[in-house]
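For this depiction, one protein chain was excluded, whereas all remaining protein chains were kept in their positions.
Residue numbering begins at 1 within each chain, and the chains themselves are lettered A, B and C in the order written.
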């Protein structure tokens, strides 16, 4: 993605639209047809689709393709150019009460002068395509770190502490890609397709942590999926079969920006960290006085969270069975549980909860962010 | 189960023990060996085991068998007599953050005089064995209603409004049982094994509703799994391959009883009904002043809830995908989500959340009860 | 689909192309670019995609969409017109050794005079869209029977005994469609989405049986999924979320047709009916003298079979567990097993094995057909 124009005379708009299937773009079309949104202003679409969220989840790729074709027809461009221009990030898995939906980010000309207060700023970027053997290793970490900084700059966010959520879509290994590397005499970090998703998510998250000075570089390659003390508090990474590079969306607040949205975040220390979720709401001024009803405020645009089964097999001392279940993948378990908590608090299942939080928040926990209207 | 002795000089004790696998009875053994519990006093064990909670979940039967053998050796009785004497009810499925555990109920000689306030009372009973063709139909409803009243009486609970949770374990149909009925020229209510679990749960719940005058009898047989306006607010029914009859545990509060436990309940209107869960906590005096920290009180012994995907495919207007997922059964989805919410609120995954809430609470919701120490 | 032109001066060509994912149409594109195939001649594409084959298998719809877009670009037509012109039928589920692929049928101008012997003939047709409440009932049966006869006529097949395989893609019910019927005061045949697939497949197969005089009409509606003595020996029906009507492909042999392909079929009496599969090969002249090596002949284009778990829970007296497994759907089990047998015999996993054989062949078994080059 090429650098976006200067942000000073712009503002960011965010829309949440429901999806009745992976190919349902009616919500987007309605915004475009109603004149609420101009296709040229869209910079990112972040969706939750209803596949298994694993290796063979084609709902991500399918949704990506339909969104790209739709924007292509509005912009009179080939679909391939849309993918270069708009960060299309689909995360699979709407277990339990989670509801398929997409969050659409647009950068539009400012309608009013900036208020002086910080407002939501969003920047996108993407890395080059990775070779199979680069996933989960230094190349993926470094390249990601570099492009996170580019996306920050695109967003007009100057300080790391103003970054509240960094969404990354990253590749995974399939049997086919593993064999391709082997044929070239290269060894991939793992030969297990599902396992490769964790490596790719983990390395990408470490890239964010470096970019935002959350950890010192260089990260030794053995630390990936091993040293859980290294993590980013704002990274949210999601692996998919549908791409070969990392696509990055940086969300934060920037001064001197117009607009009516803000973002805040906190960290869930484990998968049942009610207080962590409440802190995220508080960070945008909601529910601060113990008023749980406020968590269902119309001001909320969306909640974004990462979930994972604690690697030590325990949640607050009680054994969970997510890692030993051969029938349901651990990420599906985790999304369902954390989705149940966040949907319960916010009164809505159309929240973004993504599974696999390696190096994203502390071990067993994950970042949680809220985008809300200022009033 | 034979009627229990008069309750006036007794009190009910409750223990929650974790399980490291379906055959782990170490928690029970420790209580028996430590002298905290006398095997002769145990009247019911209500467990969550880590199988799929579906037709082929043998962890329930396995745990049942090991609990029965363990008590048999302490009581010098054959295991089959234990099953006639103690209500052994295992519910499968510990998706997400749920943690395998058992709740042990004992009726012990009162240590002190009754306080005057109502205290936890528990009664058990069981129906005769059902024929495959009786499941999901009038016979199961009526027989259940009758035995719920017997169990109430056993517990010493006089009024329906003092009943706060009625746990029932009921049979299901397997391909083999369906064929057996056919061989006798009888037709079962369904030929789908997984589907039969819903019929058996639904009919059992309607039996509870009749026993407690929550609905008028007779219930037309077509109402089962069809007329969702008919339900019990305290029934929790769970189907399993391991039995042919309904085993019933009635929990409530009774006057004139000693003891240090109380039970209260509320109803979740849907799978994300935070307020419903909070009301259940309030009913035993916890978290009433908006103090969420109190939900993690050491006074709590356990939380009991039923979960189900809303049959209309929506949770508060947002589409869920639980009913259309061919990979994960709807009950697994629902347990994971509601388990995430309740574990988040109570700070502990070892809570009893069971899937399939047909005629148990309003459509898409379910009963939720809390047992707590009085101080 | 509109009636095809007279077949006298035409022949049918068949190509099997592998697919590296649901959106991989490279095999088709190669045929078109190489000049082996003219897009205008394609009348049907019958694919096996790698989803779960259940309700939420979006790989079928995705593949359909990509095939339609591809042909649209070659034919300079909108994709929607392609779906009206070409029978696009995707069957989900490539469990075990099964390999995703598509079989492309084309009707091309005859290169030589007809040989006099019967040759492969293929006709397509489709019904009107069905309402949710019509699925699994008389309307679906009758309408299907009618359009099977139309497709036969299109193919130029005069006698029912010359029909060897009738592939139908039919709709299913989702939670959403069930609710839509309810809102109109109508009741669907079932409220279980996965279960509706069986009803739709069964009714469609009974339609084929009527069209080919395999059973007497009218079929009482209670017979659907109940009277297993009623079946078609050549019907293969597959349900999918991606359509609302039945799409029909009739395959048989017709006299006076040029071409180098023939089709034959037999019936598997159960899921391990080796002899049934061998008879299908024999019907096209392969492996007749006990020469199993001939089953791997290059003459073979593809094998088409239906598979299902026997409803009585037994295969030749031995219990199977396919119907009692809450983790894997019965159709996935059945495809994997029958796919293992047929792939073992034919030496290739890219065979068409589809699950759910209600009223398609005898109970527990299913039709099996082979298309081969004449030499």
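Here is the rule we go by: contacts are C-beta pairs under 8 Å (C-beta built on N, C-alpha and C of every residue); 3 or more make two chains touch, one makes a residue touch a chain.
What you see is a predicted model; the values in this text were computed from it and never measured.
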Key: From C:95, C:162, C:192 or C:358, residue that would touch the chain that is not displayed   = C:95
Ask   = Looking at C:106, C:178, C:337 or C:357, which makes contact with the chain not pictured?
value = C:337
Ask   = At which residues does chain C meet the chain that is not included here?
value = 18, 20, 50, 52, 94-101, 271-274, 277-278, 290-292, 315-316, 318-322, 327-328, 332-334, 336-341, 343-345, 347-350
Inquiry  = For review purposes, identify every residue of chain A that touches the missing chain, sorted by number.
reply    = 52-57, 174-176, 178-179, 191-195, 225, 311-313, 319, 321, 323-327, 329
Key: Positions on chain B contacted by the hidden chain, ascending   = 20-23, 50-51, 56, 58-59, 61-62, 65, 176, 241, 327
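In this text, only the chains that are shown with their structure count from here on.
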Message = Based only on mean CA positions, could you tell me how far chain A sits from chain B in angstrom?
response = 39
Ask   = Where does chain B touch two or more other chains at once, residue-wise?
value = 52, 319, 321, 327
